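I am attaching a structure below and will ask some questions about it afterwards.
For this depiction, one protein chain was excluded, whereas all remaining protein chains were kept in their positions.
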Amino acid sequence: MTATTPGGWLLVLALTLPAGAMLLGFVAGGRHAQRIALGALAIWLAIALAVALQVQASGAPLAYVIGGWQPPLGMALRADGLAAAMLLTGAVVLLAVALFGQGAYDTPRGAAETRAAYAFWCFLPALAAALAAAFLGGDLFNLFVALEMLTFTALALACLDGKPSQFKSELRYLLFALIGSVLYLLGAGLLYGAYGTLDIALLAGRTRADAPTMVAGALMTAGLIAKMALFPLHFWLPPAHAGAPAAASALLSGLVVKGAFVLLLRLWFWVLPAPVVLGGGTVLAALGATAIVIGSVVALRQERLKLLVAYSTVAQMGYLFLMFPLLAAADADAASRAWLGGVLQAVSHALAKSAMFLAAGLIAVSLGHDRVTSLGGAARVMPITVIAFALGGLSLMGLPPSGGFTAKWLLLRASVETGQWWWSLVILTGGLLTGGYVYRIVAAALAPPAPGCVARAVPRPQELCVLALAVASMLLGVLPLYALGLVRVGAP
Amino acid sequence: MSLLLPLVPLVPLAMCLALAWPGARARVGGVLWAAPVPALLVALLVGQVPPLVAEAGGLRLTLLLDLPGALLLGGAAVLWGAAGLYARAYLGHQPRFAAWWLLTQSGSLGVFIAGDLGSFYLAFAVASLAGFGLVVQDGTVAAFRAGALYLLLAVLGEIALLFAFALLAVGALGDSIAIADVVPPLATSPGGHVTALLLVLGFGLKMGLVPLHVWLPVAHPAAPMPASAVLSGAIVKAGVIGLVRFLPEEGAPAGWGSALAVFGFLTAYWGVVAGLAQRNPKTVLAYSTVSQMGVIGAVIGMGIVLDIGASGLHAAFYALHHMLAKGALFLGVGVALATGRGARRWVLPLALLLALGFGGLPPTGGALAKAAVKDELGADLVALCAALSAFGSTLLMLHFVRRMMDAAAEAPDGRATPGLLGPWLGLGVAALVVPWLLLPWVGADVGKMWSLEAVAPVLLGAALAWPWRRWADRVPELPEGDVLVLARRGAAPREALGRAVLRFETMFRPWPAAGLSLLAVVLGLLAAMAG
Amino acid sequence: MTAGLLFDLMMALAVLGTAAWTLAARTQFAAVIGFVATGLLLSLVWVRLGAVDVALTEAAIGAGATGVIILYVVARLRGGTAEISAATPSRAQRALAALLAVAVGGVLALAVLNLPDPAPSLAEAALAGSAPLGLGNPVSAVLMAHRGLDTLLESVVLVFAVLAVWSMAADHRWGGAPGPVFRREESGPLSLLARVLPPVGIVVGIYIAWVGADAPGGKFQGGTILAAMWILPWIAGLARPPSITDWRLRLMIAAGPLTFLCVGLAGFAVADGFLSYPPSFAKPLILLIEAAMTLSVAAALACLIAGPPERRLPPESMAADRR
Partner (left out) sequence: MSGTDILALAACGLVAIGLYGVVAQAEVLRKIIAFNLLGAGVFLLFGVVARRGAAAGLAADPVPQAMVITGLVVAFAATALALVLTLRLHQITGAATVAEDPPSGAAPDPASEP
């Protein structure tokens, strides 16, 4: 029996505010859409903060029963530590990207509405609404709708430039993501047939390790990891994320893929029964490990900066899957560490990767190209941007004092504690390879400029947005304890 | 009183942050030398400073000062201070350099007082990574190449340590991450050998144990003079304090003492042999550092083998002398190059004295350092090995003095400014005198330094230095970083491997392959879930 | 074997047969025909499954609107045979795909046949829950109340989709009317249809939307018919669609979700919270939302079918559209 908790109305607000802002912006258009989006995202951050504080303070998940209709017939919104942390991350990244986007997508007073700006300012709150729906949703079918919201938003953001080369990679993304959604829906149908509800809290602990549940689990998992671009289903991500404009890439790599991640966690650690998790977790982690190694090596060999960063996303997503067999292990302490490590990896990657994509975009704008071999001089023209990129890189490598360090450290410890030490080898190899490609970029950017290289300065406010994100991913490592306490609330 | 401890890393850090303020920039640059003053103060107060334990949430941070730590901290503080003064005269005011300098210093000093895994790792990483900025200061292509190698190996070392610390934290009883709590169970824990290997890898990289020494001879010649001095003097000592703290005689798993000793001596000899084939005086000094760190490794290793409780203190004392003397020699190279032929008069006497001190010429501080480690290196075969290394050191250092004079002879004549002379002289005198002042702390047998077995290697080395003068020019010059050549030969297979991975990844890019993978994933997951 | 069972078997085989034929069809046009046929057969299956609401939706959206929009694109794609044959998977790949697809279908069948018996059901709860709302059709009650959030988000998704479709336009076409330019047809069957059908269709559409509260039907089915009635004159060149920057068009598209959102939030003040209805006003409020949603569904569907603007309006009408 779910009951609306004090502060539950915040969850409704977190979902309806950006949705309403998007609708109003859609109607008003032009300069108004920009103002509405900026205002709404700022308030959204405050709401996310309030949700996080409330969850932290009460030590229990927030819930809101919609319309007073109890599940299974009705639906509930829920925010545990995971949801609150991801919501807050999403709000921070979105606001930073919105402020960054003011440079490229500004509609001055009196100017006519343009396509890219209109779409950008409408889809920012749209993404916020989609993320809120995905993080807070308590019903597997409702989460399907959230997934589709994410897909549509991601697609539109990626096509913002209207570049011909982008249409093909986006079409590949859309088709593959849609197939993923349908597989997810198929599994949801089976679960409804087996249990007569899709409410996650009601399903928890009630599922049996029988054929319908397992088939549903396999289908839904495959659908979700297709959307997360886990190797070998990653083919769509690098061109789609690398080809998008910088602000969009940051959102796609930082946030959109995390929506499916939260759903995957809900599915595995709330819905699926323990024996199924135990059996399947190793497969997921093995795929994740492969993604880490292959993604990193391929990133190391890229010639274009944005493609390199995109392949790095493929690799970093792999880390998220290492937590599955660790969580399934019997050791409660290790499982708790693995949970924290996995969630923290998602958060720190969101912050670090969005900073890196924005930085890569600024570098490309300044130099007029993004060939890795000729980045020389970048550090002189835009030291802040290069520092931000390097800080993000440190977090990806897992060097202290970054958030990535805490995440990887926790995963490492958990893997040793549960006797699955082989995953720790993967984490270390991944860190090494990550160091390799981050180093390649930073060393190239630090090098003296090539003769004839004309780099133009980039706007300082944009640089500061990037730096803020990178510093946030660092702060996560300095102040992990507060983050960890929050993430523990309502953990499986 | 214990609240002084955080000042050690925080004062340099605060000065580094102050550099961001344009108004404070020039002022901070002018007092670069003052950053390590709190560290020196704290080191002198050793014994009166209780440990500082700060509870933050579930994490307990510990800062503490023991005798080995105080020796190293004090020595490093003197070196950083002197080199800071020298840098002002040598480089002028360069805010960027000052920033890297202070950041590195913060880590380098902090590592000597860190008492738990977290703060130790943090300080170690800051010292390692920020050192990059010092290496590439000159901005030349060679400097960037050296910086690249430095950074790469530093990161490798970090990763090895990270893994080792993870194992330590897991093996510890309870949740404490204090070094004193996590190290004792190491000897008996199942993953002890892996942990020890990773610790030796991580700290050995920093100290320059063969074959992990390659960054030293590449980075030192590329860095500006004061940076080389602190790299060689202070930063490599982070590895020493690491071994002292994490492989104490009661905590190391069986076999690791002798392994460390063997690698130590190998390093000591390798450093001498490779250094003798060098032309650049700074490279020779770098190899000398490699060699001396080898000796320290051997001391710590034998301390474990012979179960000598004070071996950490002895090693720290030996390292203290090395810090001061090696720092002085590096600064001396700069003075020599500034004075040209006048160096013969100005620089030569002190340089000779310091150089012979490395061999153990009494009554220099070096001889005291050698006497202090007699407990560990004084018996049987080991004594012979130690004598051989002392002989080699003498030979190598005289080779260095000759190379330095050669280089000075080619430099334009001039006068060294007081800003260069003062710190150099001060540091050199400190290297000769300070070990005597600190003798009561360590309690070495002074008489031993006059014994025949202590003096003979110096005399023999000095005697052979003359013939080597002739031979040295005929020996082909070894590339800086010697075994690095082998690593370059490995580039082709690495390239092939990378290309193979890329080809493999490309197989999954076409649509049908991805679609088939998706279906296979569904069935594979199902099979795994069911079985 | 009873007659009912025989009918089910025949339906199943017919659906699978047309579906397979759709894949195998030589031309794209034939494939679309196959798809629409499959969709119409499926509507019959839905009736057979006792889900008349879904049957109507399937016929209107699943087969009708989807078929139309695919057909419309087929007509505009040309050439590319070399590219297509190059991209066609090899025989081995296709065989493997068939094998894996059948395997997935097989395990799915295994799972479906192993679903528990008696099946869990919310039918009773839904029936009980729809009574206080005054709705005779429990499906509508579930859509508007119990799972109202789904419907709300779904109507927002439609706006996302319209916006995404528009944002695919070329930059210089921004501000134009949705879709390509159609030549005005003064005579001919299309013109006739476009003049005769809309009055009838609009009435039917509104009726279907209206009865949804108590009988099969509702906003989506009705909205689709209305959309068709709106598009017909565009295609015949008899009416000019409004510019995509026209705030009235945008408001029409967003009105449904906005109304739903406002009523939902008003629930905080006048009822038990978000998306709850005060008992005495439940039905009128729901009808209000349904009306707005029907309008929005019709406008959104029409815009989705028309596609991104491919022409600019003449300057004088641009000026009229500008606010």
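The first chain written gets the first letter, and so on, giving A, B and C; residue counts start at 1 in each chain.
Convention: contacts are C-beta pairs under 8 Å (C-beta built on N, C-alpha and C of every residue); 3 or more make two chains touch, one makes a residue touch a chain.
These numbers come from a predicted model, not from an experiment.
Just so you know, the chain we are not showing touches A, B, C across the whole complex.
Only one of the listed residues, A:254, A:295, A:341 or A:361, touches the absent chain: A:361.
When the missing chain is restored to the complex, the residue among C:127, C:181, C:203 or C:270 that touches it is C:127. Although one chain is not displayed, its contacts with chain B can still be listed: residues 509-512, 515-516, 518-519.
Contacts to the hidden chain, counted on chain A, fall at residues 73, 104-105, 116, 141, 144-145, 148, 151-152, 155, 159-161, 163-172, 174-175, 178-179, 181-182, 185-186, 189-190, 192-193, 196, 239, 242-243, 245-246, 304-307, 361, 364-365, 368-370. Listed for chain C, the residues touching the missing chain in the whole complex are 4-5, 7-9, 11-13, 15-16, 19-20, 22-23, 28, 31-32, 35, 38-39, 42, 45-46, 48-51, 53-54, 57-58, 61-62, 65-66, 69-70, 73-74, 76-80, 83-89, 93-94, 97-98, 100-102, 104-106, 108-109, 112-113, 115, 117, 119-124, 126-127, 138-139, 141-143, 146-147, 150-151, 154, 157-158, 160-161, 164-165, 168, 218, 220, 297, 301, 304-305, 307-308.
In this section, only the chains that are shown with their structure count from here on.
If you draw each protein chain as a dot and join the dots that touch, every dot ends up joined to every other dot. Separation between the centroids of chain A and chain C, computed from CA atoms only, is 30 Å. Residue positions 107 of chain C are each in touch with at least two other chains. Multi-chain contact residues of chain B, defined as those touching 2 or more other chains: 511, 513, 515, 522-523, 526. Taken in their complex, chain C has these residues touching chain B: 87, 89, 93, 96-97, 100-101, 103-104, 107. By the touch criterion given at the top, residues 107-108, 110-112, 114-116, 119-122, 125-126, 129, 142, 145-150, 152-154, 156-157, 159-161, 163-164, 166-171, 174-175, 245, 247, 250-251, 253-254, 257-258, 261, 264-265, 267-268, 272-277 of chain C touch chain A in their complex.
Those residues of chain B lying in contact with chain C across their complex are 511-513, 515-516, 519-520, 522-523, 526.
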